[in-house]
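Selected chains only, in their assembly positions.
Note that the chains are named A and B in the order they appear, and that numbering of residues resets to 1 at the start of each chain.
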Amino acid sequence: MATKTNPGRFFEDYAVGQVIEHAVPRTIAEGERALYHALYPARHALYSSDVFAAECGLDGSPLDDLAAFHVVFGKTVPDVSLNAVANLGYAEGRWLLPVYPGDTLRSVSEVIGVKENSNGKSGNVYVRTLGLNQNGEIVLDYVRWVMVRKRDAASPAPVPVLPELRKVVPVEDLVIPEGLTFEDYDFTLAGEPHRLSDYEIGEKIDHVDGVTIEEAEHMLATRLWQNTAKVHFDATFREDGKRLIYGGHVISMARALSFNGLANAQMIVALNGGAHANPCFAGDTIKAWSEVLDTAETGAPGVGAIRLRLVATKQGATPFALKGDDGKYLPEVLLDLDYWALMPL
Amino acid sequence: MATKTNPGRFFEDYAVGQVIEHAVPRTIAEGERALYHALYPARHALYSSDVFAAECGLDGSPLDDLAAFHVVFGKTVPDVSLNAVANLGYAEGRWLLPVYPGDTLRSVSEVIGVKENSNGKSGNVYVRTLGLNQNGEIVLDYVRWVMVRKRDAASPAPVPVLPELRKVVPVEDLVIPEGLTFEDYDFTLAGEPHRLSDYEIGEKIDHVDGVTIEEAEHMLATRLWQNTAKVHFDATFREDGKRLIYGGHVISMARALSFNGLANAQMIVALNGGAHANPCFAGDTIKAWSEVLDTAETGAPGVGAIRLRLVATKQGATPFALKGDDGKYLPEVLLDLDYWALMPL
């Protein structure tokens, strides 16, 4: 009659090379797509219209790339971040295959790095997570690292292993969905006339719109991805009585807001990095701005790639301000994300 | 490197005859249907049960007529009402074809009237909007007019053009869905025994039930229709810190509440007119009453038409009170809508 509930893993429970098959596979269908549109002001045409997606060479409108990310990520929470002190970073994320209604996703992670902190109370764990569909095909591949508490401060530190992670996914490693073409792309239906050549490296775009966050909404979203971390749901868990909003909710909100100015940055194909700079709580009003970091061609017809910094802020933020003189994120900055998206040339 | 975000059109940007193809087509499926039932206490059997709808001669249960309206309407917001001061009215609305799960909708508007206001700071713009499905068939056709700010008060006034709009869609212009029959209509499953002949012109019905509105709910709904007007989402936008509830949310709430007394007013086929009499905010408790304005036969077997005034009120309203002695809507009246619905003879 052992304890039946999941206490989560502690730092000592991770070892480089360990493979964790995460639980609870999930079939994604039309309902998840509709909910994504209810939860976020998502308007990118390729994810809104089967017809538009078909004219771009796809079988239909896929599930939003970030929804696929959240589903894959959510499954890792009970095994990776239940006792995490902080979600430290992402790297080398790549979307390898669109997720369509009817697909069933599961997640597998491999521990690729461990390093105890100097205080002896916690350590950093690096995992590479794969999202797989019902055919065993990899739909998503990304690295994240978290700071995890030790069960016992007296337990010995493991040999530190730090994975070599690329700061940016190189253009040649971006995977373009089979058949994708932007040659007959309808800019009118997509909502904006700007093609890749209209954007300059260094250009910054204030996405103008804002959304004030409600408790009910972030909990609906976080549950939808079967992310069960207490801190998002239980107002009695933190001493301040606040529920911390899942960082992925802020990512999706900011990305959806970025439609206004980046309506043609259609598909996300890589996550180069990301930091949840400050916590977000219900009542905060999220706005977003982007900076063009790079542009490139891809082999696919009419399809270019744009590398973007996406910054989410809350009320009180100064336009385009990111860090203070001390090099730290300003308190109104919630998210600093670096990603590649596909855009018509 | 021009500004990439959409500043919206100003009064000067509209001219009679102009055709605007609105962006972001949308595929509607089972998820939107489920969400409609979660957002509104919708119980009309034809929109709840595929079996009931099939017994009425349809291919299955269509998307709620108002959901179709909201989707078509939402697409027009960035082009028509982003700088609108007020949503002034609707006319000549007709549902021409049911929308089924899997359909993809887009919207096109034509400017049919412009008239500058005497203050020289704004003007009224009249548009006729068509909602089209993936086959290019018109599913919805309606006129609305809005008051829009001028970019520059000094710009000259256009020649005023006021469209001739019918106050009521004549019965002979109502389009009955192909195959519709109420000859084997199951009143027990529909929820009420009242047929068209049980309603008298002038009869008023207090729909009894009430729903208190939450911020999360109206934002979920409004996003679902991809209506992105800031005023509904951003608590920092208005000086009073309030988020204005999308008028369509009040329409859907009132229509759903009207089930209790009008369970057999199944399909909405025409919108004769409508006024959003007062703004609605979270915390308001919406109730509804209806007045029978007219009844008619249609060519379809067993199918009659009922013309209804649907009034939504908030807390503090006096039953059936609409306007004060000054001819203005009472402050507790939120909506005054005039529509035709189909009901068993």
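Worth pointing out:
Definition applied: contacts are C-beta pairs under 8 Å (C-beta built on N, C-alpha and C of every residue); 3 or more make two chains touch, one makes a residue touch a chain.
Since the structure is predicted, the reported quantities are computational estimates derived from the model, not experimental observations.
Shown are 2 identical chains; the number of copies across the whole complex in this structure file is 3.
One rule holds in what follows: only the chains that are shown with their structure count from here on.
A rotation of 120 degrees, rounded to the nearest 5, superposes the Cα atoms of chain A on chain B.
Put simply, the C-alpha centre of chain A and that of chain B have 36 angstrom between them.
Against chain B, the residues of chain A that register as touching in their complex are 29-35, 37-43, 45, 48-52, 61, 101, 188-192, 194, 198-200, 203, 205-212, 214-217, 220, 260-263, 283, 285, 315. Residues 1-2, 4-6, 21, 23-27, 29-32, 34-35, 78, 101-102, 104, 106, 134, 214-217, 219-221, 223-224, 226, 228, 230, 233-237, 243 of chain B are the ones that touch chain A when the two sit in their complex.
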